[in-house]
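Let me begin by handing over the structure; questions about it come next.
Removed from the display is one protein chain of the complex; every other protein chain stays in position.
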Amino acid sequence: MKTTTKTLGSALALAATVALTSGASAADEAKFRLGLVTFLSGAAAGPFGVPAANGAKVLIEALNDGQVPAPYTAKGINGVEIEPVIIDEAGGTTKQVEEYRNLVERQKVDAVIGYISSGDCLAVSPVVEELKVPTVFFDCGTSRLFEENKTPTYLFRTGPDAVIDNIAAARYLIDTGRKTDSIAGINQNYAWGQDSWADFKATMLALKPGTKVVAEQFPKIFQGQYGAEISAISVARPDVVHSSFWGGDMEALVLQGTARGLFDGRTGILTTGESGLDRFKAQAPNGLILGARGPFGALQPDTALSKWFTALYNAKTGLQPTYPTSKMAQAILGLKAAAEKAGAKPGSLPSKEALVGAFPGLTFESVAGTVAMSRAGGHQALQDITYGEYQYDKKADKASLAKLKTYAGDCVMPPDGISSADWIKAGFPGAKCN
Amino acid sequence: MTTAIAIGMDGLIYASWLFLVAAGLTVIYGVMRILNMAHGSFYAIGASAGAALVTWYFANVDGNAYWSFLLLPAAAVVAGVILGLAVEQGLLRFLYRQNEILMVIVTYALLLILEDLTKLVFGVDPYFAYQPYGLLGRCEIAGLIFSNYDLMLVAVSATIASGAWFILNRTVTGKLLRAVVHDREIAMAMGVNVSAMFAATFVVGATLGALAGALTAPAISVSPGIGVEVIILAFAVVVVGGLGSIEGAIVGSLMVGLSRAAAVHLAPEIELFVIYGVMALVLAVRPQGLFGRAAARKI
Amino acid sequence: MSAKTTIDKTQVALLIATAAFAAAGVIAPYWLCFLTMLALAKALVVQGVVIQMRLGLVSFGQGLFFGIGGYAVGIASNFWGISDAFVLLALALAAAVAVAAVLGLLMARYRDIFFAMLSLALSMILFGVLVKSQGLGSTDGFNVPAQSYLGWVPAPGQQKLVAYVLTIAVVGTVALLLCRYLGSGAGQIAEAVRENEIRVEYLGLSPRWLIYASYVMAAGVAALGGALTAFATGHVDPEMAYWATSGEFVFIALLGGTAHVAAPFLASILFSVVRTYAFEYTPHTWQLILGLVLLAIIVFLPKGLWSLVQREGKVRA
Partner (left out) sequence: MNTILETRALCRTFGAVIAANSLDVRIEQSEVVGVIGSNGAGKTTFINMVTGYLSPSSGEILFEGRSILGHAPRRITRMGMARSFQVAQLFPELTVLDNLVCALIGAEGAHPSFLKPARSPARIAACDAILAEFGVEHLRDDPVRAVPQGARKLIDIAMAMVGRPRMLLLDEPTSGVSVEEKFALMDTVMAAVRRHGVTVLFVEHDMEIVERYVSRILAFYSGKIIADGPPAAVMADERVRELVIGHHTRPAGSRRRSAQP
């Protein structure tokens, strides 16, 4: 059958054509091609992916115009204009590994910043080392990243490890004198939720042995309806309700939980609650503890750079930056700082090797205070983390965070060479808390 | 005891929500034999439209807050009718001769398209139209606090269920519908306007889906992607109950709702499997679902 | 031309294509090889969907066996220290066939939408189990180390090419066997089952037995696809068993059509290319594009892309 041979032949021809045409779109020497991967569709797009993409857009524009304040006054990266190549993070890990290869091998990007999903980070990490392109994970928080990839060269994470969210959450509860005799958790039934609860529970048990765990609920992610879980927790009467819900799920839980008295007479603590700060209004109880996975968004330290970025972002989008925005900006600034430290002459790109050589141990100023690349052999950022209490002033219709408490990275992040689970179990050896 | 009451209440509330979501799906399947994957999109669009309208109302109109209870269904009806008509007239009616499975794929394609269109129309920022949720206050049952809005949804759901049952079983329209279900060609030969019937059914089904979304909107944060999550739930409910049967959708929602509530209270670790477990179990015992009729083939 | 020579020529064409694809691995850029690898591995799962479609059954749960294949490789290489690619492939195949041999007894009783829904429910149960398994990394899954080949460990630079050639070899072999199957007695009866099950019964044959056999066969090829995907990406996660993944397999099956053994391969490569470019040029609306493409295929080419090839063939003949 001739047609079969012909069709298979044309499939090959098609493949070859694709290969050739893509060669033409190879890197333009005059630009720094930066791959950006973040959720543009699906449920993580609204709360995380799109704010992060917008943050990148706003900051890259300002960098290319040379309008960023010191120490980032050089245009673009080392005087070279940044050309962003944005890709949707949706589609699963297989798709993302494929897309990462496409970015590097076909789009010929000079560096990649991206990944919100921990699964994507874990799947992409070996490919990063294989393809030898500087890659910065800006948001995913899994502790397994550098526990499994012990000798990274090209891979960096400028956002903190998620373990600090939950260690700091537990410390905040105890340090602010909340009643914590019994605790309950409602976390999404996937790796993030399971790990968050495990870290929080372990820290509570380590800091205050004898704490009772009275309810552990793991509803499906994006479930939206938490009636039964709220009842089950209410029946168990805990002193503390912990949740690492994020985005729409988190807002729905606060709304339904408040209406149903879940937080009446007990403390709620939401590790990512800050993203709902301007939206809760009277739907969240005063005293609810909110975190932002670091010193981000409304919990940003009051530096010149952070004020500048907040104002710029607000002017361009009409919105306040939330933590995914800040973390994306932080990643871009970190990459810029490393590239410029690499010693290439201004107006030219540093080699990839020089860039990744300059990154470890780097301390740079971000929109959220100072970041030190000091863990995992200089590949993992160490940063403070802040928690605060929700306060809503009905008359002024203004929400704010009170009783802020900041924990130094050294206090809540395990040192190199010990897994976070072991570190918590061992009673936080080497933690430097003030 | 508290736990038993809580399971009953939680199960009932969840079941009413499930029924709201599944009703449109089962109506459309019952009459048109289309298992509509895009039903999730109707839900999402209803939710977005309702939330957007309510948000706009509270931001711009200084009226009575209770009007929002009318705005939600109004948004749903407008969205459902426009969408239902567009999809049925613009696409489905050309494909009625295709088999059931192919129609599943057609509606899957629709789902993909509508997901992105919803994003383009309503944006990706979540809508948080919480105002109506708190308006009715809360009540205490056996030491547990419940939101009156949720209880109202139980009533709405029960009304729709009995309304649908009444229309199908006690009215002329219902009889005609059942004639169409029984044998499309004979009904057509007897002068029933089948294509009008199909269009009307699809619009009603789409509106029910949108209504489910709009009524849920105040209790959640409406963001892209919520539609995909409800489809499989709705599928599970109608498959358990028997595809195309209103009674089946009622019993299916109650079974799924109560077993899930029981799992959450008694054995949270198996909660994730409960729905599929119930579905697989029912199908294993009764392949056509609890209220479904097995199609006998004549030779 | 007689029926017999047709089959032989198709097989020859497949052999040539296999060799050509393997050779292309040396000259093509690696991202394209990688795309092809994933597309072909996925096409194996699609072949499983097509095998059942020819019987008139649509599985919305082929992800079940895709996942079993992937996790068999992941678990065996991570926890049992098995690194030989051939042993891993055999394990994946065996695991899926064993599960399908049991589930098939149940599934063979179902038809139409009920088959679709039950297969979906079963795959979602595996998804649930994997999500619950924190030891397996829950939704994050885990990475799969590199393979060895009958005791030979390729140098790091060669690893990729070897994996590519292995994929092509496995896919080529499966394609040849499937091609034989499609033209075989069982393949012919499968179509008869789709057309009229009762008549098949009255010809003295058991439709249920054939459905069972096809279910197991489909599970086997899907598991090989899962294993090859795990080799290629070096990562497995529960998404493999998620219903949307299964939906994509059905999507590609329809795209190609059921008329020819090459159709799923062609469709899968085309799907990957379209999706890759949709991701690149319209990152915000790629689902819209995919949906429109799918609708267009159903409306204008109800028998899939392969009907274009056939039409062309007829005109010339």
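The chains carry the letters A, B and C, assigned in the order they are written, with residues numbered from 1 in each.
Quick note on the criterion: a residue touches a chain if its C-beta (ideal position, glycine included) is under 8 Å from a C-beta of that chain, and two chains touch if they have at least 3 such contacts.
Everything numeric in this text was worked out from a predicted model, so none of it was measured.
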Touching residue (missing chain; options C:M37, C:L130 or C:I189): C:I189
Contact with the hidden chain (one of C:V200, C:A230 or C:L294): C:V200
Candidates C:K9, C:R111, C:R180 or C:H284 - the one touching the absent chain: C:R180
Where the missing chain touches chain C, by residue: 2-4, 7, 177, 180-181, 183-189, 191-192, 195-196, 198-206, 209-210, 213
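Just so we're on the same page, only the chains that are shown with their structure count from here on.
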Pair sharing more residue contacts (C-beta pairs) when A-B is set against B-C: A-B
Whole-Å separation of chain centres (CA-atom averages), chain A against chain B: 35
Whole-Å gap between the CA centroids of chain B and chain C: 33
Chain C residues counted as touching two or more neighbouring chains: 131-132, 284, 286-287
Junction residues of chain A, two or more chains touched: 41, 189
Chain C to chain A touching residues, read off their complex: 6, 9-10, 13-14, 16-17, 20-21, 24, 28-32, 34-36, 38, 131-132, 134, 137-143, 229, 232-235, 237, 239-240, 242, 245, 260, 262, 265-266, 269-270, 272-273, 275-276, 279-280, 283-284, 286-287, 309-310, 312-313, 316
Chain A - residues contacting chain C, complex: 1-5, 7-9, 11-12, 14-16, 18-19, 22-23, 40-41, 85-88, 91-95, 97-99, 101-102, 104-107, 118-119, 122-123, 125-127, 142, 144, 148, 189-192, 194-195, 198
List of chain B residues in touch with chain A within their complex: 2-3, 6-7, 9-11, 13-14, 17, 115-116, 119, 124-126, 128, 130, 133-134, 138, 144-147, 149-150, 216, 219-226, 229, 260-261, 264-265, 268-269, 271-272
